[in-house]
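All protein chains but one are shown at their positions in the complex.
Right, chain A next:
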């Protein structure tokens, strides 16, 4: 058509500077900082004369304190990439756990069936969110999931009043889900890492993941490109429900019981983990590796502060400050210092 053709470069030039200016490296630095702090405050083991925290089993024990809620953070990353938000997950956890425990205690079903019931309940809760939001696209996800947050916990409270449904410790394998270990490594850690790899792989290596970013970046253009925006949103909200139920299962396994008031505030924990990881609530931005590192930063920080008996109120102040500082940093406009990576 035209005489002189321009040639367009199709290879991305590798630059060390760009590589190291990624947000994830900054998170790694914070992660190391948090661990050094934890080592300093950790009690000393009498035998080895080393901080308990530095032992392998110490480290893995630390992960036990937060991994159950990290399962919600995985799909929450998808939700934020889409530019949506889901604040009903804590209530979904409670409802799934309560129904699971009651199926075992009141209906006398085998524990295996009860676990499946919990997964179904969580999935249904997520689907309800997704269905409402995609059928009535004008509604704000924040408001709809606020509604279901109250609704789901309300149902859980009606089922159990303010009682606890106990006795789950009687099933040995169920307790082992949370407490069991393979050598020094807890089962929950292995399962979490597997799930995280799958979630990260789907987000960054599949067409589904690419579409999530497209929808989050420009929902209208995504629709014009033939992407079934509402269908995908509904799927992601449903998966979020399913993984809330996974959290419910581990939480119940940990406590050996279920109450209607468990897991309150988990939605905010999950959202702060993901946001610290560099996934913006505006949608379309961020990297899954960042989210995973951030999960461990917040988890270890809490554990460390717990070791030196920092009260939970002060802990909130510290974590809140860390979150605000971290998300503010890329906006401070220090030339080329830290840049969030775009998809």
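Descriptive notes on the structure:
As a convention for this text, contacts are C-beta pairs under 8 Å (C-beta built on N, C-alpha and C of every residue); 3 or more make two chains touch, one makes a residue touch a chain; residues count from 1.
FYI, contacts and distances are computed from a predicted model.
The chain that is not shown carries the UniProt protein name "Monosaccharide ABC transporter ATP-binding protein (CUT2 family)", picked from "Multicomponent Na+:H+ antiporter subunit G", "FAD-dependent oxidoreductase", "Bacillus/Clostridium GerA spore germination protein" or "Monosaccharide ABC transporter ATP-binding protein (CUT2 family)".
Contact with the undisplayed chain is limited, among A:105, A:157 or A:218, to A:218. Residues of chain A that touch the chain left out of the display are 1-2, 5-12, 205-211, 214, 217-218, 220-228, 284, 342-343.
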